[in-house]
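Up next is chain A:
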Amino acid sequence: VNAETFKIGLSNGWVGSEWRTQMIDEAKAAAAKWKEKGVDVEVSVQSANVDVPGQIAHIRNFIAEGVNAIIVNPNSPTAFDPIFAQAKEAGILVIATDAEVSSPDAIYVGIDQTAWGAAGAKWLAETLDGKGKVVAINGVAGHPANEMRAAGYKQVFKDFPDMQIVNEVNANWDQAQGQQAMQNILATYPDINGVLVQDGMAAGAWKSIMDAGKKDQIAATGEIRKDFIDLWIKEELNSGATVNPPGVMASALNVAVLMLQGKELKEPAKAGQYSNALYLPIPFIDSQNVQEAAKQLEGKPGHYSYTSSLSIEEAEALFK
Partner candidate 1 sequence: MSKLKLSGVSKAYGATLALRRGDLEVMAGEVHVLMGSNGSGKSTLCKIIAGSVRPDAGKILIDDTPVTITGPRSARAQGIGIFYQELSLAAHRSVEENICLAALPIKARLFVDRTALKERAARYIALFEGVSGDEFSADALVGNLRPDQRQLVEIMKALASEAPLLIFDEPTSALDRAQVERFFEILRDLKLRGRGIIFISHRMDEIKAIGDRVTIIRDGETITTLNLAETDAASVIRLMVGGAGDMPATQSSAPAVVNLADGAALTVRDLSGAGFRNISFELARGEILGFGGLHGQGQSALLRAIFGAGSISSGEIVLAGSRFDASSPRDAIRRGCAYVSGDRGRDGVISGRPILENVTPIHYLRDRLMIASPSRLRDRVAPALESMHTKFASLLHPINSLSGGNQQKVIIARWLIDRPDVLLLDDPTKGIDLSAKADLFVLIRQLASEGLGIVLYSSEDAELLGNANRILVFNGGSISRELTGAERTRYNLYQAAYEAA
Partner candidate 2 sequence: MSNVLSFFRQPIVVALFLIVVLLYLGEILSPGFATGGQILRLLIVASLLGIVAAGQNVVILGGREGIDLSVGGVVSLSAIIAGNVMNGGDAGILPAIAACLAAGAFFGLLNGLGITLLRIPPLVMTLGMLGVLQGLLVVIRMGIPSGRAAPALSSFVTQPLVFGIPGIIWLWIAIGILMAFMLNRTVFGHRIYAIGSNEHAAFMAGVPVRLMRIALFMISGMFAAIAGLCLLGYSGSSFANVGEQYTLTSIIAVVFGGTSLAGGKGGYTGTMAGAILLVILQGILTTVNIDESGRQMVFGATLLLLMTFYGRGRAMRA
């Protein structure tokens, strides 16, 4: 094969968490892997706190730069339809990751956030034998990923009539706010059995649970950060964590390169509410396999997240 050169633009519109940084890093590493295969994948990154117009400008910059593909972790699910249409017109492949987009001109490569929410709920329901009082601590109200996750757990609880959601609050994916919310909830609902809390806030919620001395009475979802997993093992928490791996962008990149090479997906991306999604498997960590997760994270910094991504070979397997 002749040396091929692809230029891929990565856009990230929010830099408020380590998860995002890790996401970019893993994508860069994936690009480096392609070099070893003789495919020259050059990534061009835009990553800064921007508003929606700012991220639309990211895409425009990429179009002006003449990239072959754009991979975006979008600030809004719907705001990019027109600009993605323009990108497609310019012959650019557009892939969204981490959060689905409504554009028919893009595909989504990432996990199904609804399934993500469902997985945690399923674990909780099973752990509590299908009955008990539960509170949910959600992320940013109105954010699509948050609403999909909420829809996911609500769907699951329909099958468990004895599971009762006594309150749902929003703590904006902020660890300290999650901790404060949990603290307030514990005061007014002292008899809860379970907590559905999304990553980013779970460590905070668990801190409040432990401070209240209730870690043995309450089962709660957890996080995939190394420092939480260490705590989980040390304190023998009754927890389970659905993994939203920061490697999603790397997976998307591998898919993008293969598509740029002209390969065709075995099963076209047709899943999801916008019929443009290619869902990746969602790993789940519970007390059975938490040790293995810890092994993967050994030697990493505390904010490093448990990750997984499609390797080149795994990605190739998706193609004809």
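Selection rule, in plain terms: all candidates are chains of the complex that A comes from, given by their letters.
Heads up, the rule we're going with is that a contact is a pair of C-beta atoms (placed from the backbone, for glycine too) under 8 Å apart; a residue touches a chain by one contact, two chains touch by 3 or more; residues count from 1.
The model shown is predicted, which means the values in this text are computed figures rather than measured ones.
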Checklist entry - Which of the candidates 1 or 2 touches chain A in this complex? => result 2
Checklist entry - For chain A, which residues are in contact with candidate 2 within the complex? => result 15-18, 21, 48-49, 141-142, 166-170, 174-177, 179-181, 183-185, 187-190, 203-204, 207, 211, 227, 231, 301-303
